[in-house]
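For this depiction, one protein chain was excluded, whereas all remaining protein chains were kept in their positions.
Should a chain be cited, it is by its letter among A, B and C, assigned in written order, with residues numbered from 1 in that chain.
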């Protein structure tokens, strides 16, 4: 499938991740991009990527309109949006309105209202839409979901999901770091800092694996670093719709932590534990023993099997998990464009509904943190 | 030093732990006991322990009075109280009033009021009093405290302390388990279940290492198992007196967890992580690298060095950490009885002040959990 | 750079690995292939990969001759050889003789004599040649080499390198497994089974990191599974050229092991430990403490920095390490074709000299294992 990219020019981080993730399986070719709002920079970025100059556009509007004129088989088949949060909505809306499927980085939008508007457009156009909650692309996350859904834990009682990082322990945004700057700028990042950037991943992971929904929460957000404008740490108590209780905490000032997303889920008859930094291991605990499940070993669910490329013990990591979203999306899109029906595994990628819940999460935790009310409703 | 024990007869758990911990260093000899409120059972228990029948007493009152009549050098030097929570106060009070030093299992008492009465008696009599918050006996916990206090982390910002267990995932108390029964019985355990039994250890560990005090908290306690009368799980947000934020959660329904007490502390310039189940390892993380500190390796603080008995790589565990309280207490007591002044390391054991804070913690979390008020004051 | 592939058709394993590794960085495009010695199968495989039919060739000879006729900028720039061992030499020789650079899977050839002939051709033609000893592509392996070379361990005394796998614990080759069949067939695999397939990786890793050469060895090879024609396990004592001693063992009957390549190197003043299954961690031990080095954290050597794509804690794995060989090779090749000089980092990939030592290792351990002589010379 042919991909056009919005954002991801020189100096960007997540754009390169999307390109590597899209390239790895040989299903997707980058054919064009609006890599920067600065046309010169966009062209230079396209040249770095071996694109012909005429397909490095000066704006996403230009790209969408120009590509639409190209014949099928040459023009881009979908748009990948990898800009900062405040610039998700405009290209997503225009791409959908012009008939292009979309892959969008998370969180879905700048506000919950925008998110709902995109959701409505997706429903109206029937176009494919993937949101890169990439951590659900790991094989063992899929296996964990399968085990919860098929009753390996009994009724879920408690969920602990954590996302500690340490890289914003100081005022990095004052040092010229592009990554730190937009993430801590309310005009680009949105209502939340850490809770939007990584807290939403934690929320999505907990709901994805458990199949439960958060109904109310109690949040304590903090901006620890002096001069910082958005939260860099947050601790949240959770209530789920089946009566389960939970804890979610995310932090970018947990000095010395790299990218420590992890989750533990406890049910009546067992528990599961997974760590993003050792992603090919899933720990299944019960009071009578512990079993280690591993990517590529033994009987795993179909989704987990489909998400691994190489034999056990050959570690697949972040890019491969990210690539699973692109791979499934590309296969679903190819079939859709060919008039075929995508399989359930083709469609195993996060979508616009995840994005709406993510935006609702952001708005809920920010409101809760400011409130004296103990339990704040999570409304999406 | 000669020890008389209250509780710990046949079928008890923690009594045996206290005896092994007291025996390991050759500083303490068990000379008498009131092992059970049933005189026959007490005698039989004493015989199991190779005690002469005349020193197995039918009640703690009898023991205290009789031992007081024996000459110094023969009579017990201190009382060790290992009964369920509701039976800590009476023997502690009587022992102190009769001039005996005391080692008491935690939590200190049944209510905060009792705890404060014991504290007043300790202050009045000047007698030595140890509370077995045994997890602070580990060498690497002492090293962690030392590092926080000497600035290795900078100002502390966030503390996450967890204590998951899984053994009460079902209604074990209905199966005849002595350990489960009293811990889940409000008339013996007190106002809290899991939060009293293990939550207090978590609270104590966090305050011990950080040197901070909790000032307010927001608790969500649950009794998940149908028919259970006290909480078996609790999630708590914390505020500390220096502005640090925290999370404490303790659970006895985290199916598959053994005895997973652990703590992470993050400051401006680094973080520390310690797990009770791998107690000889302390992880010191900063954004520029990770250092593993180990019992017996390299330069550790004096308290940590004094708390280890054998070279690095020869694992010391729970009983040794527990034994450190007894060892230090015995050495302090011997010096005190000889008219000498105990050293700082002799006095490195938890005491009555820790016990008062523990009881205040129990009362605070129980009240907070019932309240609609978000932040509840922690008053001790 | 444009890649033509020899081997790697439907049902193959390592061909897909090479394609993903080559694709990930956007530096290489697969333009043609002789995927199978069966022309039909080759065409079908090419179609799976979205290649036009005219560039799926029926043989490597046909491919090399036809591509040579295409204009530069269209024809393949290099050949990637991913066939079983006995089919490395013919295409490598012909590619070099026709002016194409080569990437070749390991071991280099079927015999040491073939390996030396390829080495001579590489020297004669001056063409770039990469051998995919992919495990040296990991950032922390490069960091380990750097640390040894810059004296972090002092003089090296002992090396322990292990490569346990379990997948050949039964006679898998009798069940129709394509992977097992050729690897255990002396006519395709060569003189050794496990020692050729994975033992050579262990040998290469030890020599790569330490900078030392094995001078003599004492081997004990076994075919444990009844009916197996080649060794499935081997234990080897090693002597190195600086006086260091070592142990190398590789096994494909270590039931329950996945792909457990690991190495420990001890010098006068410290030790290093690295495990392929947790590749982003390098453990630096000394008698005064342990330091954990991590991909993306702190000050690493230039080669390690260049070998990582994403921030710390976003695990990069086997394909990324494999991709580092392709990425560096492609950059070196591009510069070479442009008349520029590749940098030291561009040239940081294993080459034909590694391949010759690998073949010498195979011949030495096979001969040693059959000998009553204790120490057998390692001659390459």
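Definition applied: a residue touches a chain if its C-beta (ideal position, glycine included) is under 8 Å from a C-beta of that chain, and two chains touch if they have at least 3 such contacts.
These numbers come from a predicted model, not from an experiment.
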(message) Can you list the shown chains that the omitted chain is in contact with?
(response) A, B, C
(request) Determine which one of A:17, A:82, A:225 or A:293 touches the chain that has been left out. (result) A:293
(request) May I ask which residue of C:78, C:266, C:329 or C:361 touches the chain that does not appear here? (result) C:266
(request) Would you indicate which residue among C:44, C:218 or C:367 is in contact with the undisplayed chain? (result) C:218
(request) Check the options C:36, C:251, C:276 or C:295 and report the residue that touches the missing chain. (result) C:251
(request) Name, in rising order, the residues on chain C that touch the hidden chain in the full complex. (result) 153, 157-158, 160, 162, 164, 166-167, 169, 218, 220, 222, 224, 233, 235, 237, 245-247, 249, 251, 253-257, 264, 266-271, 284-287, 290, 371-374
(message) Please output the residues of chain A touching the missing chain, sorted low to high.
(response) 287-294, 297-299
(message) Considering the whole complex, not just the chains shown, which residues of chain B touch the missing one?
(response) 13, 16-17, 19-20, 23-26, 30, 49-50, 165, 167, 257-260, 276-279, 294, 296-297, 309-320
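To be clear about the criterion, only the chains that are shown with their structure count from here on.
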(request) Please indicate which chain is farthest from chain B, where distance is taken between mean Cα coordinates of the chains. (result) C
(message) So the centre of each chain is just the mean of its C-alpha atoms; given that, what is the distance between chain A and chain C in Å?
(response) 34
(request) Find the geometric centre of each of chain B and chain C from their Cα atoms only, then give the gap between the two centres in Å, rounded to an integer. (result) 55
(message) Using Cα averages as centroids, what's the distance between chain A and chain B in whole Å?
(response) 43
(message) Touching at least two other chains at once: which residues of chain B meet that condition?
(response) 287, 290
